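Omission of a single protein chain aside, the complex is shown with its protein chains in their original locations.
== chain A ==
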């Protein structure tokens, strides 16, 4: 029987939420003038917004037992292509955004198609695509493109209730996908696929088609993130999204996804990204040199994967104990 106010420690969303709360309380005590301010909170949300949008797509992929290393390059491509069209060809900003998003979706489709139909390993395919797409982004953005139309800038730089637009875009993406993943049969299928692909195929799910869709969705969200980043910075940079894939995968695993698939929540992706953003903010406020950032990011990844493995082993143990108990009970009943 569930106890009132009991905490489900196995629920990563709960444990990560509590960890974030604790981290905020400690940091607020140590840096009362700089950390617990509206400006700093708004800055943290703004900084995590791009990562969190991409993390939603990555979470869907990881639930289905896949991942995509090309998302960072897609961020650079969509922003770069939109910027290129607006700056060099005077293209209407909506058409330019459409082209950027379309290019991102196309990358996702090609990734999905080759992984699902041709059977290429996701790591090899998306690693190769990462290089190809970064090359295109570099060709388009060159040394960086600036001076975009005001309407384009508006998308990423306007504010609502003191929060910059990308934060609202992030919340919209989170709400939409949290609803879809929790409530629609289509997205629930990814849990079956991630849990046991063979069983999913045998139960009649078109796994290949689902895989293609997952890559298209993930790349589409990375494309949206790229447009927002360009608009927010007022510049399309060929370096945009560099290292994003590692950050996002770390955030998503922290947020409860499993490398073996079948697990994860959309809000977990957000909390993972939030945790990473707060850690980054704390490092900067406490003036920890950038030399340590990679070390700390690596340690967080190890801890995240370690916790993931611990949960997997624990749930396997609990499951086997339950099976033993059930069979013993059954034997006793028969006797």
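Definition applied: contacts are C-beta pairs under 8 Å (C-beta built on N, C-alpha and C of every residue); 3 or more make two chains touch, one makes a residue touch a chain; residues count from 1.
What we mean here is this: contacts and distances are computed from a predicted model.
Novice: Name the absent chain by its UniProt protein name; which of "Cytochrome c", "LacI family transcriptional regulator", "Zn-dependent protease" or "Ferredoxin" is it?
Specialist: "LacI family transcriptional regulator"
Novice: Which listed residue, A:81, A:170, A:193 or A:237, touches the chain dropped from view?
Specialist: Reading the full complex, the residue touching the unseen chain is A:237.
Novice: Of A:160, A:185 or A:202, which residue touches the hidden chain?
Specialist: Of the candidates A:160, A:185 or A:202, A:160 is in touch with the missing chain.
Novice: Per the definition of touch given earlier, which of A:102, A:138, A:205 or A:301 contacts the omitted chain?
Specialist: Candidates A:102, A:138, A:205 or A:301; residue touching the omitted chain: A:138.
Novice: Name every residue on chain A in touch with the hidden partner chain.
Specialist: Residues of chain A in contact with the hidden chain: 34, 37, 39-40, 43, 46-47, 50, 138, 141-144, 146, 150, 153-154, 157-162, 229, 233-235, 237-243, 280-281, 284-285, 287, 289-291, 293-294.
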